[in-house]
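With one protein chain removed, the remaining protein chains of the complex are shown where they sit.
The first chain written gets the first letter, and so on, giving A and B; residue counts start at 1 in each chain.
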Amino acid sequence: MVDLFALIFLVASLFMLAGRSITNTITLLTVQALALCLIAFYLGLSTQETNWHMVIVGGLTLVVKVIILPWVFYKLVYKVNLHREVSLSVGLVSSILIGLLLIGLAYGYIVPVLLKDIPVGGHLISAALAGILLGCFFMISRRSALSQLIGVVAMENGLFLCGVAVTGGMPLIIELGIFFDILVGALVMALMTYQINDTFETIDTKFLNKLKG
Amino acid sequence: MFASIQGNIIFIMIAIYLIGAVMPFLFKVNSKMSFITGCIPGSIAGVIGLVLGLAGLFSTDPFGVSFGHVLPGVELMIQIDRLSGFFLSTICLVTFLVSLYSWEYMKIYRQENIAWWSFYYNIFVLSMVFVVTVNNAIAFLIFWELMTLTSYLLVTFEYRSQNVRKAGFVYIVMTHLGTVFIIGAFLIMSNGFGGWGYEVLARNSISLTATEKSWVFLLALIGFGTKAGIVPLNVWLPLAHPAAPSNVSAVMSGVMIKTAIYGMIRLIIDILGPGPTWWGGLVLTLGIISAVIGVIYALMEQDLKRLLAFSSVENIGIILMGIGTSLVFYSLSMPVPAAIALAAGLFHLFNHAIFKSLLFLATGAIYYATHTRNMEELGGLIKKMPQTALLFLIGAISISAMPLFNGFASEYQIYQSLVTISSLRVSGFWSIAGILAAVALALTGTLVAACFVKAFGISFLALPRTQKSAAAREVPLSMRFSMAPLAALCLGLGIFPQVAMNSLLGVVGQLVPGSRVSGVTTYNFNLALLLLATILVLLALSRLLGTPRVRKTATWGCGIETDAAMEYSAASFSQPFRRLYRGLLQPQRKVETKSSLLPYFGYQIYFEEHVKSVLKEFLYRPLRSLTISMSKKWRCIQSGNINFYLGYVFITLIVLLVWVR
């Protein structure tokens, strides 16, 4: 069951690379977060005695990443009027192929070869690592500032899954801190994006080099 | 001297080839007799060779004949085992028909010296026969060089043209570089042991270290790869094949590049034995790269023979995919799938020899009839030369791997091997690699289909584009007659592939120990039966239901009378692909509009689009400039003074004396 959710997570991460439309990307990000929260709930509730830690983490994910962040992003999209396609720095076909390669790397090399000492179920951690790599590549391949923001959140999702996979979740207080962090970070960056749009009439990051003076 | 009856036959075959080489000199240069005496012995010897080859293919014990020691320690001995028998029969089958074909075809070269052509051609074929049958490394190298030299002379047959000379130069430089690597491989293998017979080398190779074995493998791969034309060593192929007369290109593309595959199999599988898995992986990868890149460049060509040359690169890639898969299985010590994969590769090799020589000969027929090979000048030939068109179509269908024909049968076996590699689950890596290789093969298959839809469609269908093709006439009977058996074989092997597969499994059984395969069964006969029956029934039904009235009229051209200028051209057919693979091809487009009076009436458009060869750009050009600049630096030792040169010799002598002691 966890494997299925991990697969959904992976598919969502990969297909974020496959589209130009930013609203679709946000939807996929939501799906990704939803998969995370399902994983957390499943791990929390499937054991003999309920693991409340996991359930809380899952609930927080649901609130922060599935509800608040997408809402903020959608809001931002409407504000800066960015329904159209974002410009890419890597072509779509090649970015899908590179994405597949990254997944292959995570599954075929990093986890079984580099991390073979870590005694965890392979699938979750591979999916998590692949998620991080894909998020990072997503940031590289998109030029819009909002996409950078989405990429950061996607990477964070991967890190979160990593934490869940390796230790069964970090201590609750740290987890809370991270959630708060990502929420505030995302809000600040959203604000920045809005400002960028105000200044340059676009959020295409290739115009940012005008700031160099 | 000749112990057996086979020995006598071998001797007779060689004698007939030599007669074919020498006889034409006795007649007046271009009399009828010189054509006959040049070509007919070639085909007679071809038949004898074919019989010998088949005998070798099906006999359990190798047979042969010795010519005595030609060099100290080097016994020139022909020994035909199953592998040699297979290659011998392939070579002789193709050259038999090509020799027949040449009889009429060479008449368009009436003004050239036919006697020399016959000499080179027969010696060329004879050297190929020797290459695949001798059992000694030194003799192999000698005949390998002879084969290269004679084929060079054949390529530069029309030496008056600058392009031909250039092509010949590239060819000879590349293949000689390849030979250096082959010599290196043999030297490593025999190092310190002495003896050059294959058996001796095989015994010695057991004591080689793993690193030495890998070096031998790499050197052999590069050396034979140059001759076979794998990417990136294929530069000579698209130059040399179009430069040579079509019948020679048929032999070169159909069988000569296969001798390189023979060398690879002999050296790597027979003599060297199993190696690490990466050998197979490397061969498989090179095969995939050659197949895909070869066919993409083939698709861009307007010259029929260049198109066919690039398609040879692609088919060598497919053959290597079979061999690579087999090497992978071999190193994982799974002899049975290894045998099947190798047999699949050899089967494709044989099929390629057949349909590629058929296509080259048919292209030669087009050239004979129209004096051009440029597709943009052809068109409408299906009406002018219907039988040649049918033969070309059969070749095109076979090479595009359509069911019922032999290309499909062998690619099917390669697909099966790739499925086996991924379903055996030796490791996740190989499972995925198998599927990816199958995808590459599928991609190649569709691109080949596109390529030959273009080749056949543009040159044979629709309206003639120039006067040349409008005035074409069907070629003489002997030319058609020598192509027909090839076409029949295409169909026959497509319907009964198990015949070929099972005898090839016998060949492979000799190479790979412990691979007793009971035989493969195929469904091709049933499929062919059902498909043909369905087509016939549908045709009959269509007749029985009564034919509605058929009106024949010109194609609707939106109010204007259609002419050849409105047809789709070869360049426009491949335009979507050019755009799709622009990263690889880097098309350079130039469009100029010239209007005479008003911008909308009576204007001329000049359009030009070239594709770049990325390999040439990024690999060969830097290499060449590096070589030239290095040579310039070393030029200072060439003083031109004879005393200096004597001094060099003297110094070398002293150094050697001191060093060797």
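One rule holds for everything that comes next: a residue touches a chain if its C-beta (ideal position, glycine included) is under 8 Å from a C-beta of that chain, and two chains touch if they have at least 3 such contacts.
Convention: contacts and distances are computed from a predicted model.
Novice: Absent chain per UniProt: "Sodium:proton antiporter", "Sarcosine oxidase subunit alpha", "ChrR-like anti-ECFsigma factor" or "Formate hydrogenlyase subunit 4"?
Specialist: "Formate hydrogenlyase subunit 4"
Novice: Just to verify: which one of B:L71, B:A471 or B:M566 makes contact with the chain not shown?
Specialist: B:M566
Novice: Which chain A residues would touch the chain omitted from the figure, given the whole complex?
Specialist: Its contact residues with the unshown chain are 3-4, 7, 10-11, 14-15, 18, 92-93, 96-97, 99-100, 103-104, 107-108, 122-123, 126.
Novice: Which parts of chain B face the unshown chain closely enough to count as touching?
Specialist: Per the touch rule, chain B residues meeting the hidden chain are 380, 382-383, 386, 397, 400-403, 408, 412, 415-416, 418-419, 422-423, 425, 428, 431-432, 434-435, 438-443, 445-447, 449-450, 453-454, 456-458, 461-463, 523, 526-527, 530-531, 534-535, 538-539, 542, 545, 547-557, 562, 564, 566-568, 572-577, 579-580.
The criterion applied here is as follows: only the chains that are shown with their structure count from here on.
Novice: Distance-wise, how many Å sit between the C-alpha centres of chain A and chain B, to the nearest whole number?
Specialist: Distance between chain centres: 52 Å.
Novice: Can you name the residues of chain A that touch chain B in the complex?
Specialist: Against chain B, chain A makes touches at 104, 107-108.
Novice: Report the residues of chain B in contact with chain A in the complex, numbered from low to high.
Specialist: It is residues 428-429, 432 of chain B that touch chain A.
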